[in-house]
Each structure stands twice: as structure tokens, then as C-alpha cells.
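For this view, one protein chain was removed and the others were kept in their places.
Note that the chains take the letters A, B and C in the order they are written out, and that residue 1 is the start of every chain.
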Amino acid sequence: MDSWRTAIVSTGDGNIRVRGYNVTELMTRATFTDTIFLLQRGRLPSAGERKLLDALLTGCADHGSGAPSCAAARLAASGNRASLSAAVAAGLLAIGDEHGGAGEQCMEMIARGVAKAKSEPASSEPTSMAAVAARELAESKAAGRKVPGLGHRVHKTRDPRTNILFAIARAESLAGDGVAFMEGLESALEQEGKTLPINIDGALAAILYDLGFEPPAGKLMFIVARVAGLAAEVAEEHVREKPMRIRIPVEYDGEPPREI
Amino acid sequence: MDSWRTAIVSTGDGNIRVRGYNVTELMTRATFTDTIFLLQRGRLPSAGERKLLDALLTGCADHGSGAPSCAAARLAASGNRASLSAAVAAGLLAIGDEHGGAGEQCMEMIARGVAKAKSEPASSEPTSMAAVAARELAESKAAGRKVPGLGHRVHKTRDPRTNILFAIARAESLAGDGVAFMEGLESALEQEGKTLPINIDGALAAILYDLGFEPPAGKLMFIVARVAGLAAEVAEEHVREKPMRIRIPVEYDGEPPREI
Amino acid sequence: MDSWRTAIVSTGDGNIRVRGYNVTELMTRATFTDTIFLLQRGRLPSAGERKLLDALLTGCADHGSGAPSCAAARLAASGNRASLSAAVAAGLLAIGDEHGGAGEQCMEMIARGVAKAKSEPASSEPTSMAAVAARELAESKAAGRKVPGLGHRVHKTRDPRTNILFAIARAESLAGDGVAFMEGLESALEQEGKTLPINIDGALAAILYDLGFEPPAGKLMFIVARVAGLAAEVAEEHVREKPMRIRIPVEYDGEPPREI
Partner (left out) sequence: MDSWRTAIVSTGDGNIRVRGYNVTELMTRATFTDTIFLLQRGRLPSAGERKLLDALLTGCADHGSGAPSCAAARLAASGNRASLSAAVAAGLLAIGDEHGGAGEQCMEMIARGVAKAKSEPASSEPTSMAAVAARELAESKAAGRKVPGLGHRVHKTRDPRTNILFAIARAESLAGDGVAFMEGLESALEQEGKTLPINIDGALAAILYDLGFEPPAGKLMFIVARVAGLAAEVAEEHVREKPMRIRIPVEYDGEPPREI
């Protein structure tokens, strides 16, 4: 078989090197968040970038045992005691476009919007970004597409995590086109009389875009964050609860009893 | 890299061959159950063996949406609409020693018991197997080990699926040491005044042992069967239900609100 | 929590009933393939339908240990000996649009095409289906879309499994719009001088469509079939091989050694 090429880790000189840095040097001088940034972006973060990524990962780690990811992990932990990795993996498998996954689509939308704004001549940037966001909204409405990153089943105001992330981004001078685009979308909707505030997926997408991450990171950083929560949910299930304790109540509405 | 060796499938002569048979010939002349048997055992089954394996796989395919495997698959399907394989896999990950997994341990116990019985001189076999089962029980009790394959949280009588499997095995002259050992265990318990009938894991283990399968098949055949059910559960979730419909109710009993 | 509704399995009267049938009656009288059909379609198959589904499942069970699904399962089995379900699940997770997943897209395309053909007035059906297939091809070409279910990286002739499946479908009078549509596509391409024969995904889609399955079954039936193969691959890894035997050769082409 041909070798698999990679630009992430080398072990050729007897040292484990991550993106060129000796892992032992990283262990001494970098935080785990630095390592996560380095693995994705190929360089270590600035102090501001680290602070922002710390906030993002902390904000997505866990928002309740009832979320599909946490509940699936607990069900697996309840039935399959022998493999902790299986339980965490089951939790991850509940993450997709509907749960924790809109960030990726949202980053693609931002990238599209920013590319359009950049290709337009002579327009001042902030105006342009809001205008492009408004146009994206109009096009999505015309095409019947749902706009990712906005709105919430329950809350009508901005997720407090969105506010914190944007505040840190501004304080660290890291708020860029991503934040501008998402706030442009939100304003355009408000002008139509609709209250669809930026949700955590939209905030995560804006921040990761401004930190220079690729769209897949919109899902992958949520996954990295959520695994911290899943690890705690699974540990609690093992330490506090009995196996097979969970019973889901089911109501049957299919064929009545019959014979072959 | 060195090649990976395998004795399962070859494609060298331009044909896909499963255990030596051309897959197109199998498609014409074999059932899916024949193929499952062939993949595990390296030969095609007799008509009786096919009937018995059909009964076993049908009996384990699904016993209700509330089982951890089915519920985990539905939770994943609810949150992650984009990947059907992820939802089925999440269901599988709930299968382990506690749910659908006792069959493997039970097959190891039977193999141990049968090996002991065979190594004893001059004893007639049926007697010996019951005696060895009784001894296994005594040893397990002394060591504080739980005996797999017996008892049920709810039912006090034999699982009706156990009776059907054993009846087919007898009708097809395929009931051997596995069935004898498990019935020996059950009898030994009854003589102690305990009602711990052979459950579906124990029946599956006895039957697979008598069909010549290796212990890992005690879990793997449950998995093969259950995937048929999971595929239906996931399809129903996609076709009938909305994404993110599932909310698990959670009660918090941890630290009260506090400040850093 | 509200109950989860389901039309698949009931246990209300003390019996496990699958789509209304007592599981013990199914165990006595149905094959595993019957059960798979029943779970998906809500009724038992005819003899011809059973034969066709048996051929399809047998044909997709395994086509070599080097496929991503089989290789991922073996890697997991090599590193994580404690959980057989984890290894099978890892194999499933390699199944998606690129591997074993085109069947679903292909079924959606057939459904779209058939709906169009039906909505056209007064045309004889076989002609119409070929015409609609040709039009679908033209539209896909114009839109730059890849047409699923056709072509193969290596083979330039029809997959022999396609021929067998279509032959059985015809012999059992079960070849319908699905087969006609896919053959229409293939012919339309040939008239353009292109040799893109119907591959196994396309054949599976045509057959499942003609058996009345929903599009998700295009992936789910491949999954059900493939788990039979994965169970054998994982069993072989456990029984014949040592843990952690697999080494993938890696070549690093990233940043040279550097200091923080």
C-alpha cells in the first residue's frame, strides 16, 4: 500500500512533532486549547485567539443531559458497560445538521457572502457586508432555503453565549467579516419585523470564520467541545447509575394482532 | 504496508468469491441466512441449520423501540439526519454485556463446561452435562459470579422464544451439548427452589454453540439480527417524525448556583 | 416524557409482535429475509420478493476486506478488543454517499423520474420511462450533477451482480419502473458513446424501488447486508489475529521541525 501523507504529526526523528513542534515542548508551554488551534490552523494562537477559542469550547461543552448527544451517550453507557469509547461515540453520532451541526453550513454561507462582498468594487466594507447579508437573506427566501445560525425553538432573545463570544471577539480585536455578516443577517430580519436572533451555531460559525478556520471546523469544534461534556455524562452514568436502568416509554400505533 | 490476510472474500480472478463460492452463484442459489452462516462457519448450512438460524435471527431482530439499542438509534436519527449509517451505528453501540451481550459469555461458559465433561472418563454424556452444569453453578455461587443466560427482570417463566428455538433444534436433530448444558443449569437451579428460566441470551448461546459457532458469534449474531430492527426503527424515524423531536426530561440534583 | 410512538413492535399483550405478527409464529414460519422485508414494508413478501431480496442482501454482504467499511471495522477490532459492537459500528460509519450510499440518491432520482413519467398523458409506459431517463441525464449534465448508480472505477462492463439481480427480477415478474429507468439511463449514455454500466448501487436502487421500499432503504438495506460481512471480518480479526497488529505507513509532508 502507498503511504498515507499527512502534515499533522511526524515521528521520523524519534520525537513526536505536532505541526513541527516537539510534543514535549508543547506540553511544557502550550495549553490544550493552543494545541487544538495548532492542530487545525497549523500555528499557535495569540493570547486573544486562545481566549476566544477557550470561550467557544467552554460554551459548547454541555447544555444539558437531555440533548440528543448526551442522551444517546447515556443510553449506550446503560446497555454497553464494557466500552467507554462506544458510549462517547454514540453521543457524537447524534450530532449532525439538526443538532450542533448548523455551524458548518453557516460558515459556508459566510464564506460565500464574504467572497461576493470582496468581489464588489469600491464599497466600504461594513456597509457591504450588511448589504450582502441582506441579499443572501432575500435569495434564501426566494429559494425557500432555511438560513442557518438564526432562531431558536424556545428563546426569542439572543443566546447569552452569543453575546459573550461577540464581546470577547471585539475586546480582543478579532471580530471580523464573520461577526459582521451574521449581525447583518440579524438586522435585515429585524427590519422585516422578524425576531430571529443569532443562535449558538451562528455565533460559533462567525467566530471560527474570523479565527480563520475552514467550514468543516464548524462541526468539528462543536464535537471537540461536546466530547468534554459527553465524557462527564458517561462517567456519571458509570459511577452513579445501574446498568440497563433506562426505559423509554413506547406507544404502539401499528397493525393490530394478526396471524400469518 | 504488508497486506492484510483474510480467508473470507477473494477477488483475484475477477469474481467476488465468498469462502470460495462465486457471489453470483450464491445470489442465485443461497438465502441471506445461508450467506450469514457461510461467512461465519466457512460452509453452507443444511436445511435444518438454516431453519434454526432463521428462527434465531428473526427472534432477536427487534423486541421494542424502548430497548437501549433502538432508543439510541432513534435519538441519533433525530439529531443527525444526514447519516443513516450513523444512526444504526449509535444503536449498535448500546449493545454490550448488559444488552444483547450475555450470549458471548454464555458460549464461553458452555465451552468450558463441555470441555470438562469431555475430559471426564467413562460417563454417559447427557448425565455428565447436567452434572457439569450443576458444578458450574456451585462454583459460580462460591465465587460470587453471576451466571449468564438465566433469569429476566420481569418474566418468571421461560421466554417463549427459548421454547421455540429449542423445539426447532430438537425437531431438526440439532440440539446438542449447548442445549443440554443450559437445561442442566436451569434444572439445578430449580432443585434449589429458584426459578431462573433460560432467557433469550442463554437460548441464543446454546443454539449457536450447537451450530458450531465461536463465542464472539454470541454477540455478533445478535448484532446481525438487531440491525434488521434498527434499520426499521431509523427508517420510521425519518419517514414519520420530525428532526429533534425527542426531549428527555432531566432532573438536576447537583451543586446549587454559585459564582467563581 | 411523552411516549415514543411506533408501528413496528408491540409488547402490550405479553407477546412480542412484529407488525402485528407474534414473533414466535414468525420464528417458526418466516425466514430472516422475510422478517427484514416485513420490518421495512409492513407485510410479508411473496416467494419471488423473498428470492429477490435474498439475492440483493447476499450480493452486498462483503466484497473484500480492503473496502473502507471492512478495513475500518478491522482497525477498530485491532485496537479495541473489548467491544465487538464497537468494531462493527466503526465499519458502518465508513458507509456513506461515497461507499455503499449511492443507492439512496439513486432511489430518489428514480422516484422523481417515475413521478414525471406518470404525470405525462397518454404515453406508453416503457417508452416513456426510457425517455424520462434520457431527459434526467440531459438535465444532470446541464447542471453539472453526477448521475448516481452508473460507472465503476475499474470495470467497464456491467457488474455481474447487476445482471443476476435484473435476471431474477424478470424471472419473478418483479422488474418494474426502477429497472426500466436505470436501463433507460444506461442506454441513453451508450447512444452518446459512453460506457457507464449500471453498478451495484444502481442495481440495488432499481430493485428496492420495484419492491416498494422508501429511498432511505437504499442505504439501510446495504447496511443490513454489509453487517453480515462485517461480523465475519471482525470475528476473523479476533480469532486469527493479534491485537494492535495493524500499522498504517505514513509519510509526513508538513512543517519542518521548529521551536515555539
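Annotations
Basically, a residue touches a chain if its C-beta (ideal position, glycine included) is under 8 Å from a C-beta of that chain, and two chains touch if they have at least 3 such contacts.
The model shown is predicted, which means the values in this text are computed figures rather than measured ones.
Although one chain is omitted from the display, it touches the following shown chains in the full assembly: A, B, C. From the options C:S83, C:T162 or C:N199, the residue with contact to the unseen chain in the full assembly is C:S83.
Only one of the listed residues, A:E108, A:E172 or A:E214, touches the absent chain: A:E214. Across B:Y21, B:F181, B:Y209 or B:F222, the residue that sits in touch with the chain not pictured is B:Y21. Summary of contacts with the chain left out: across C:L44, C:L75 or C:A235, the touching residue is C:L75. By the touch rule set out above, chain C reaches the unshown chain at residues 1, 3, 64-69, 71-72, 75-76, 78-83, 86-87, 89-90, 93-101, 153, 243-244, 246-250.
Listed here are the chain A residues that touch the chain not shown: 1, 4, 6-11, 15-16, 18, 23-24, 26-28, 30-36, 39-40, 53-59, 61-66, 71, 74, 83-86, 88-90, 92-93, 95-96, 101, 104, 160-161, 163-165, 168, 214, 216-217, 219-221, 223-225, 227-229, 231-236, 238-240, 246-249.
Residue-level contact of chain B with the missing chain is found at 1, 3-10, 12-13, 15, 17, 19-22, 25-26, 29-30, 42, 44, 80, 82-83, 85-86, 89, 93, 248-260.
One rule holds in what follows: only the chains that are shown with their structure count from here on.
Distances between chain centres, each the mean of the C-alpha atoms, put A farthest from chain B.
Rounded to a multiple of 5, the C-alpha superposition of chain A onto chain C involves a rotation of 180 degrees. Ranked by how close its C-alpha mean sits to the mean of all protein C-alpha atoms, the top chain is C. Each chain gets one centre point, the mean of its Cα atoms, and the points for chain B and chain C are 24 Å apart. Here the CA centre of chain A is 31 Å from the CA centre of chain C. The distance from the centre of chain A to the centre of chain B, each centre being the mean of the chain's C-alpha atoms, comes to 38 Å. Contact of a single residue of chain B with at least two other chains is seen at positions 1, 64-66, 71, 83, 86, 89-90, 93, 95-96, 101, 246-249.
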